[in-house]
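Of the protein chains in this complex, one is absent; all others appear in place.
Naming follows writing order (A and B), and every chain is counted from residue 1.
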Amino acid sequence: MRITDKDVSYVADLAHLDLTAEERARFGAQLDSILGYVEQLNELDTSSVAPMAQVLTAQRENETLREDKLRPCLPVDVALANAPESGAGHFKVPKVIER
Amino acid sequence: MTALLEKYEPVIGLEVHVQLLTQSKAFCGCSTRFGAPPNSQTCPVCLGLPGALPVLNRRAVELGVKASLALNCEVRGVSGFARKNYFYPDLPKGYQISQYDQPLAEHGWIDIREGGAPKRIGITRLHLEDDAGKSVHDGFGDSAKRSYVDLNRSGTPLAEIVTEPDMRGSNEAHEFLTRLKEILLYLEVSDCNMEEGSLRCDANVSVRLRGAEKLGTKAEVKNLNSFRFLKQALDYEIDRQIAVLESGGTIHQETRLWNTAEQRTIGMRSKEQAHDYRYFPEPDLAPLVVGDAWREEIRATIPELPEARRARFIASYGMTEYNAGVLTSSKAIAHYFEEAAKSSGDARAAANWVMGDVLGQLNTAGKTIEASPVSAPALGELLKLQSSGAISGKIAKHVFLKMFETGRGAREIVDSESLAQISDTAALEKIVAEVIAASPKQVEQYKGGKTTVIGFLVGQVMKATRGQANPAAVNELLRKALE
Partner (left out) sequence: MSSLPKTIDAVRAALAAKQMSARELAQAALINAEATDTNICAFLTFSPERALAAADRVDASLARGEKLGALAGVPVAIKDVIVTKGLRTTCGSKILEHYVPPYDATAVEKLEAAGAVIIGKTNCDEFAMGSSTENSGFFPTRNPRDLSRVPGGSSGGSAAAVAAGMCVAALGTDTGGSIRQPASFCGTVGMMGTYGRVSRYGLAAFASSLDHIGPFTNNVKDCATVMGVISGRDPMDSTSAAVDVPDYVTLLGKNLHGIKIGVPREYFAEGLDAEVGAAVERGIDTLRKLGAEIREIHLAHTRYAVATYYLIATAEASSNLARYDGVRYTSRGPQAGTLAEMYRSTRGAGFGQEVKRRIMLGTYALSAGYYDAYYLKAQKVRTLIARDFEEAFRHVDLIVTPVSPFPAFKLGEKAADPLEMYLSDIYTITASLAGIPGLSVPCGETQARLSIGMQMLAKHFDEGRLLAAAHAFETASTAERRQ
């Protein structure tokens, strides 16, 4: 097994996902099988290959920048409209203890 | 502790976050204005709504490049953005857009002076990133249970400036930050307002035995939100680390917060994964290209920087290093001085007046030089009146105060209060005769060889003329009359 229970817990913590015991076991096994499949990439020598992070089509310098101009903002009530909890013009969350 | 400070050497590097002076945010068109009602300056992009995409603000790039060049950095022709992933309620996207392995600029330095010889502090890198929002933990009825999130600041453009671990004490760190702030203010890249969070500083601190090559384990000290806290926190942390080592303990690599109330740094308990930020290239932004032409265009906008200006003041006005330092401590003061010097034609007088009465009165009134009721040309006019002998030095001080209070011009005040100096010999001769007649005792003393008594007689004439007599002329006339 490439993926241990500890790995599953570590990754679930990083991703802030509550997983049931059954999900942990299943995802652990499935990730293990997927990562096993992915191993085949190591057949390729990529030591002199540049990584491709995105599809770059011809762009002139600055073409993707915007001018420093103001655009209308959303009204506060619209910004907060979908919030599960809000008050006094703010989004509200359970008390932040750390920091 | 002094003995221990001879044994140990502190090593300090700084990470400084500077809010760039743009109108709109780094990746959207919302205003960056401070102090607006909560969540009134947001849009789909800075709220992190599904489907929204970042578009980089050209001005933020220009300001970043400007600062980089002024800090003697090499600006990359192509830099890139990455995502720094972590969860926090005021981080709407769940990641910060920052520059990671391809920063905007690298390999810079600035020179500081601390206790004599100049010292060069290396700047590792300057990179661009967006700011998080603000979490409010206190002040609401349910603050014991709830934190409040305001996303007005979310997406504000920042430059992060990281130094080499080149500083060897809190004084050097303080001096570095002072110089850095001065440069950034001169550049008008940031307002560097620490209370509003537009200049923030974290420090990496370690200590090692003097002469040791290897760096000690460092602690990252955060929350240094004023120059005073920076110094206090660094001194505390250096002492703490030395004490730990002296008692046989080891330093842990950790983040510590400066607690102003308790006057100490406190370690943050953090989980291992809190630092696994999973950086990867930001696919929503194209690589940032700053070609030679654009870079040089930006370089041309850099004004004379404080260090160069100080040198020029010393050379061309013959001032002391101290005076040059005071007069270049802000771009506005330096500008004010040079304008007053030019319009008065007397740089020495202008320097003395600016450093003395002008800055003194502004300080008392709690005003900045930009808001001075006495403009530089107005001060120049006053100085000209004094140097031409039209008014005395004493009257000039009086007139300046009136100018400061009312905003009126020097000439206007002198005329309306009839303060012009009396240099008319005939008029003065009459008063001199009266004073001599009324002071037989002093006249006798003078004639008996106690010539210093003439000061008293001059004073009497000045009194009789309500200070308007030209003291030099009075002196001359008295001597003549007494001989």
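FYI, contacts are C-beta pairs under 8 Å (C-beta built on N, C-alpha and C of every residue); 3 or more make two chains touch, one makes a residue touch a chain.
Worth saying up front: this structure is predicted, and the values here are computed from it rather than measured.
**Q** In the complete assembly, which of B:E9, B:D191, B:D284 or B:E304 touches the absent chain?
**A** B:D284
**Q** Touching the absent chain: which residues on subunit A qualify?
**A** Contacting residues on subunit A, toward the hidden partner: 3, 7-8, 10-12, 14-19, 23, 27, 30-31, 33-35, 37-38, 40-42, 44, 46, 49-55, 57-60, 63-64, 66, 74, 78-79, 81-85, 91, 93-97.
**Q** Across the whole complex, list the residues on subunit B that are touched by the chain not included here.
**A** Where subunit B meets the chain not shown: residues 44, 47-56, 83, 85, 87, 89, 92-95, 147, 149, 276, 278-280, 283-286.
Keep in mind that, in the parts below, only the chains that are shown with their structure count from here on.
**Q** Help me check something: in the complex, which residues belonging to subunit A touch subunit B?
**A** Those in contact with subunit B are residues 10, 13-14, 16, 53-54, 56, 59, 61-62, 64-76, 79-80, 85, 87-96, 98-99.
**Q** What does subunit B use to touch subunit A in their complex?
**A** So the residues of subunit B touching subunit A come out as 22-24, 28-31, 37-44, 47, 55-61, 87-89, 135-137, 140, 142-151, 257, 268-271, 273, 276, 278, 280-281, 283, 285-287, 289-291, 294.
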